[in-house]
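Omission of a single protein chain aside, the complex is shown with its protein chains in their original locations.
== chain A ==
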Amino acid sequence: MTDTLTRRRSTEEIARSRPAWQRRLTSDRAARLTFYVVAFLFWIALAGLFERIPGPPSVVDSLVEEFRRGEVFGNFADTFYRFGIGVALSVGVGILVGVVIGLSPMARAFLESPVLVGLSIPAIMWAFLTVMWFGFGHTSPIVTTFLTAVPFVILNVAQGVQGVSRDLRDMSSSYGVPLGRRVRELVLPAVAGYVVAGLRFAVIMGWNGVLLAEWFGGSGGAGYRARFWYDANQFAGFAAWVVLFVGVIIILDQLLLERLSRRMFRWRDATH
(Lines give C-alpha, C1' and ligand atoms only; values in the text may rest on other atoms or scores of the structure.)
Protein backbone atom coordinates (compact mmCIF):
# COMPACT_ATOMS: atom_id res chain seq x y z
CA MET A 1 0.00 0.00 0.00
CA THR A 2 1.30 3.48 -0.79
CA ASP A 3 0.78 6.34 1.61
CA THR A 4 0.15 9.67 -0.04
CA LEU A 5 0.88 12.89 1.77
CA THR A 6 -2.09 15.24 2.00
CA ARG A 7 -1.69 17.85 -0.70
CA ARG A 8 -0.39 21.13 0.77
CA ARG A 9 -2.35 24.23 -0.14
CA SER A 10 -0.69 27.55 -0.93
CA THR A 11 -1.65 30.73 0.95
CA GLU A 12 -3.22 32.09 -2.25
CA GLU A 13 -5.31 28.94 -2.58
CA ILE A 14 -6.40 29.13 1.06
CA ALA A 15 -7.36 32.80 0.64
CA ARG A 16 -9.34 32.00 -2.54
CA SER A 17 -11.20 29.13 -0.88
CA ARG A 18 -12.80 31.42 1.75
CA PRO A 19 -15.36 34.00 0.69
CA ALA A 20 -14.65 37.66 1.44
CA TRP A 21 -17.45 37.93 4.07
CA GLN A 22 -15.95 34.99 5.98
CA ARG A 23 -12.49 36.55 5.95
CA ARG A 24 -13.93 39.85 7.21
CA LEU A 25 -15.84 38.11 9.99
CA THR A 26 -12.72 36.34 11.28
CA SER A 27 -10.45 39.39 11.02
CA ASP A 28 -8.80 41.12 14.02
CA ARG A 29 -10.99 44.18 13.47
CA ALA A 30 -14.15 42.05 13.63
CA ALA A 31 -12.94 40.43 16.87
CA ARG A 32 -12.38 43.86 18.43
CA LEU A 33 -15.75 45.14 17.28
CA THR A 34 -17.44 41.99 18.60
CA PHE A 35 -15.96 42.64 22.03
CA TYR A 36 -17.38 46.18 22.13
CA VAL A 37 -20.81 44.96 21.04
CA VAL A 38 -20.81 42.15 23.65
CA ALA A 39 -19.65 44.57 26.39
CA PHE A 40 -22.41 47.01 25.42
CA LEU A 41 -25.09 44.28 25.51
CA PHE A 42 -23.73 43.07 28.87
CA TRP A 43 -24.05 46.62 30.21
CA ILE A 44 -27.67 46.84 29.03
CA ALA A 45 -28.40 43.49 30.71
CA LEU A 46 -26.79 44.58 34.01
CA ALA A 47 -28.67 47.89 33.96
CA GLY A 48 -31.92 45.97 33.45
CA LEU A 49 -31.16 43.71 36.40
CA PHE A 50 -29.82 46.21 38.94
CA GLU A 51 -31.43 49.49 39.74
CA ARG A 52 -28.20 51.20 40.86
CA ILE A 53 -26.47 50.59 37.53
CA PRO A 54 -27.45 53.33 35.06
CA GLY A 55 -28.31 52.15 31.56
CA PRO A 56 -26.93 53.63 28.31
CA PRO A 57 -29.79 56.11 27.71
CA SER A 58 -29.37 57.87 31.09
CA VAL A 59 -25.57 57.89 30.73
CA VAL A 60 -25.84 59.36 27.24
CA ASP A 61 -28.24 62.01 28.58
CA SER A 62 -25.73 62.92 31.30
CA LEU A 63 -22.91 63.05 28.78
CA VAL A 64 -24.87 65.37 26.49
CA GLU A 65 -25.70 67.53 29.49
CA GLU A 66 -22.00 67.73 30.49
CA PHE A 67 -21.03 68.74 26.96
CA ARG A 68 -23.82 71.33 26.95
CA ARG A 69 -22.56 72.82 30.24
CA GLY A 70 -19.05 73.02 28.74
CA GLU A 71 -17.54 70.81 31.44
CA VAL A 72 -16.01 68.15 29.19
CA PHE A 73 -13.43 70.06 27.15
CA GLY A 74 -12.18 72.29 29.97
CA ASN A 75 -11.73 69.44 32.42
CA PHE A 76 -10.16 67.15 29.84
CA ALA A 77 -7.77 69.92 28.82
CA ASP A 78 -6.61 70.14 32.45
CA THR A 79 -6.27 66.36 32.72
CA PHE A 80 -4.39 66.02 29.42
CA TYR A 81 -2.02 68.79 30.36
CA ARG A 82 -1.09 66.98 33.61
CA PHE A 83 -1.15 63.52 32.03
CA GLY A 84 0.96 64.62 29.06
CA ILE A 85 3.70 66.12 31.23
CA GLY A 86 3.67 63.14 33.61
CA VAL A 87 3.85 60.54 30.84
CA ALA A 88 6.49 62.45 28.87
CA LEU A 89 8.65 62.70 32.00
CA SER A 90 8.17 59.04 32.87
CA VAL A 91 9.05 57.92 29.32
CA GLY A 92 12.13 60.16 29.11
CA VAL A 93 13.44 59.29 32.56
CA GLY A 94 12.36 55.64 32.17
CA ILE A 95 14.28 55.16 28.90
CA LEU A 96 17.38 56.90 30.29
CA VAL A 97 17.46 54.96 33.57
CA GLY A 98 16.45 51.71 31.83
CA VAL A 99 19.34 52.01 29.35
CA VAL A 100 21.80 52.78 32.17
CA ILE A 101 20.57 49.81 34.24
CA GLY A 102 20.72 47.56 31.17
CA LEU A 103 24.27 48.59 30.29
CA SER A 104 25.91 48.84 33.72
CA PRO A 105 25.86 46.04 36.30
CA MET A 106 26.78 48.60 38.98
CA ALA A 107 23.78 50.80 38.11
CA ARG A 108 21.60 47.69 38.09
CA ALA A 109 22.76 46.71 41.59
CA PHE A 110 22.13 50.27 42.80
CA LEU A 111 18.75 50.95 41.19
CA GLU A 112 17.04 47.55 41.01
CA SER A 113 15.56 47.69 44.54
CA PRO A 114 14.11 51.24 44.28
CA VAL A 115 12.46 50.30 40.97
CA LEU A 116 10.88 47.20 42.51
CA VAL A 117 9.65 49.26 45.46
CA GLY A 118 8.20 51.77 42.99
CA LEU A 119 6.38 48.97 41.17
CA SER A 120 4.84 47.68 44.37
CA ILE A 121 3.31 51.02 45.44
CA PRO A 122 -0.23 51.38 44.01
CA ALA A 123 -1.32 54.56 42.23
CA ILE A 124 -3.81 55.38 44.98
CA MET A 125 -0.98 55.62 47.55
CA TRP A 126 0.96 58.01 45.32
CA ALA A 127 -2.23 60.05 44.86
CA PHE A 128 -2.68 60.39 48.64
CA LEU A 129 0.98 61.17 49.23
CA THR A 130 1.32 63.77 46.48
CA VAL A 131 -1.84 65.58 47.56
CA MET A 132 -0.34 65.74 51.08
CA TRP A 133 3.02 66.92 49.74
CA PHE A 134 1.97 69.35 47.02
CA GLY A 135 -1.64 70.22 47.87
CA PHE A 136 -4.22 71.02 45.18
CA GLY A 137 -3.07 72.10 41.73
CA HIS A 138 -1.16 70.70 38.76
CA THR A 139 1.88 69.35 40.61
CA SER A 140 0.17 66.55 42.50
CA PRO A 141 -1.42 64.81 39.45
CA ILE A 142 1.76 65.29 37.36
CA VAL A 143 3.96 63.73 40.05
CA THR A 144 1.45 60.91 40.62
CA THR A 145 1.39 60.13 36.89
CA PHE A 146 5.17 60.16 36.75
CA LEU A 147 5.71 58.00 39.85
CA THR A 148 3.05 55.48 38.82
CA ALA A 149 4.32 55.04 35.27
CA VAL A 150 8.11 55.38 35.47
CA PRO A 151 8.97 52.00 37.14
CA PHE A 152 7.16 50.11 34.34
CA VAL A 153 9.10 51.97 31.65
CA ILE A 154 12.43 51.46 33.45
CA LEU A 155 11.84 47.74 33.95
CA ASN A 156 10.80 47.12 30.33
CA VAL A 157 13.64 49.13 28.81
CA ALA A 158 16.29 47.57 31.13
CA GLN A 159 15.12 44.08 30.17
CA GLY A 160 15.29 45.00 26.50
CA VAL A 161 18.81 46.46 26.78
CA GLN A 162 20.08 43.32 28.53
CA GLY A 163 18.77 41.31 25.60
CA VAL A 164 20.63 43.30 22.89
CA SER A 165 22.63 40.92 20.69
CA ARG A 166 26.14 40.30 22.00
CA ASP A 167 27.39 39.88 18.43
CA LEU A 168 26.19 43.35 17.45
CA ARG A 169 27.69 44.87 20.60
CA ASP A 170 31.04 43.20 19.83
CA MET A 171 30.86 44.42 16.23
CA SER A 172 30.25 47.98 17.45
CA SER A 173 33.10 47.90 19.95
CA SER A 174 35.54 46.39 17.43
CA TYR A 175 34.81 49.33 15.08
CA GLY A 176 35.06 51.81 17.98
CA VAL A 177 31.53 53.16 17.43
CA PRO A 178 31.03 56.02 19.95
CA LEU A 179 28.71 55.29 22.90
CA GLY A 180 26.10 57.90 21.93
CA ARG A 181 25.71 56.47 18.41
CA ARG A 182 25.68 52.94 19.81
CA VAL A 183 22.80 53.81 22.15
CA ARG A 184 20.92 55.66 19.39
CA GLU A 185 21.35 53.21 16.52
CA LEU A 186 21.89 49.84 18.21
CA VAL A 187 20.41 49.82 21.71
CA LEU A 188 17.28 51.95 21.23
CA PRO A 189 16.03 50.28 18.01
CA ALA A 190 16.81 46.87 19.53
CA VAL A 191 14.67 47.70 22.55
CA ALA A 192 11.95 49.48 20.54
CA GLY A 193 9.48 46.70 21.31
CA TYR A 194 10.20 47.04 25.01
CA VAL A 195 9.94 50.85 24.79
CA VAL A 196 6.53 50.57 23.12
CA ALA A 197 5.43 48.06 25.79
CA GLY A 198 6.78 50.43 28.47
CA LEU A 199 5.01 53.38 26.85
CA ARG A 200 1.75 51.42 26.80
CA PHE A 201 2.14 50.71 30.51
CA ALA A 202 3.05 54.35 31.13
CA VAL A 203 -0.11 55.54 29.36
CA ILE A 204 -2.41 53.12 31.15
CA MET A 205 -0.83 53.45 34.60
CA GLY A 206 -0.35 57.20 34.17
CA TRP A 207 -3.99 57.68 33.21
CA ASN A 208 -4.92 55.72 36.31
CA GLY A 209 -2.63 57.93 38.41
CA VAL A 210 -3.77 61.28 37.06
CA LEU A 211 -7.46 60.47 37.58
CA LEU A 212 -6.85 59.32 41.14
CA ALA A 213 -4.82 62.40 42.01
CA GLU A 214 -7.57 64.64 40.57
CA TRP A 215 -10.20 62.63 42.47
CA PHE A 216 -8.44 63.30 45.77
CA GLY A 217 -6.75 66.59 44.85
CA GLY A 218 -9.99 68.25 43.77
CA SER A 219 -8.80 71.14 41.58
CA GLY A 220 -10.53 70.49 38.29
CA GLY A 221 -9.95 67.81 35.68
CA ALA A 222 -11.78 64.68 34.58
CA GLY A 223 -11.13 62.81 37.85
CA TYR A 224 -12.39 65.78 39.85
CA ARG A 225 -15.57 66.00 37.76
CA ALA A 226 -16.23 62.24 38.19
CA ARG A 227 -15.94 62.67 41.96
CA PHE A 228 -18.33 65.63 41.83
CA TRP A 229 -21.09 63.34 40.45
CA TYR A 230 -20.11 60.54 42.83
CA ASP A 231 -20.44 62.88 45.83
CA ALA A 232 -23.78 64.11 44.46
CA ASN A 233 -24.95 60.47 44.39
CA GLN A 234 -25.70 60.85 40.65
CA PHE A 235 -24.52 57.55 39.20
CA ALA A 236 -25.44 58.37 35.62
CA GLY A 237 -23.19 61.46 35.72
CA PHE A 238 -20.41 59.42 37.31
CA ALA A 239 -20.80 56.64 34.73
CA ALA A 240 -20.71 59.20 31.92
CA TRP A 241 -17.20 60.19 33.00
CA VAL A 242 -16.14 56.53 33.33
CA VAL A 243 -17.25 56.02 29.72
CA LEU A 244 -15.13 59.01 28.72
CA PHE A 245 -12.08 57.66 30.62
CA VAL A 246 -12.37 54.30 28.89
CA GLY A 247 -12.97 55.91 25.51
CA VAL A 248 -9.86 58.06 25.82
CA ILE A 249 -7.65 55.09 26.75
CA ILE A 250 -8.97 53.03 23.81
CA ILE A 251 -8.39 55.90 21.39
CA LEU A 252 -4.86 56.52 22.75
CA ASP A 253 -3.94 52.85 22.58
CA GLN A 254 -5.45 51.96 19.23
CA LEU A 255 -4.75 55.13 17.29
CA LEU A 256 -1.51 56.42 18.78
CA LEU A 257 0.41 53.49 20.25
CA GLU A 258 -0.65 50.96 17.62
CA ARG A 259 0.49 53.31 14.83
CA LEU A 260 3.71 54.12 16.65
CA SER A 261 4.41 50.41 17.03
CA ARG A 262 3.81 49.80 13.29
CA ARG A 263 6.14 52.67 12.39
CA MET A 264 8.92 51.41 14.65
CA PHE A 265 8.80 47.94 13.11
CA ARG A 266 8.71 49.05 9.46
CA TRP A 267 12.02 47.24 8.84
CA ARG A 268 10.51 43.94 9.99
CA ASP A 269 7.52 44.25 7.66
CA ALA A 270 9.83 45.11 4.77
CA THR A 271 11.64 41.76 5.08
CA HIS A 272 8.49 39.62 4.68
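Assume a residue touches a chain if its C-beta (ideal position, glycine included) is under 8 Å from a C-beta of that chain, and two chains touch if they have at least 3 such contacts; residues count from 1.
The rule is short, and it goes like this: contacts and distances are computed from a predicted model.
This complex has a chain not shown, and the name its UniProt record holds, of "Ferredoxin", "NitT/TauT family transport system ATP-binding protein", "Minimal PKS chain-length factor (CLF/KS beta)" or "Homoserine O-acetyltransferase", is "NitT/TauT family transport system ATP-binding protein". Within the whole complex, the absent chain has one touching residue among A:V93, A:L129 or A:L186, and that is A:L186. Interface note for the absent chain: among A:E12, A:D28 or A:D167, the touching residue is A:D167. When the missing chain is restored to the complex, the residue among A:W21, A:F50 or A:Y175 that touches it is A:Y175. Taking the complete complex into account, residues 167-168, 170-177, 181, 185-186, 189-190, 192, 267-268, 270-271 of chain A touch the chain not shown.
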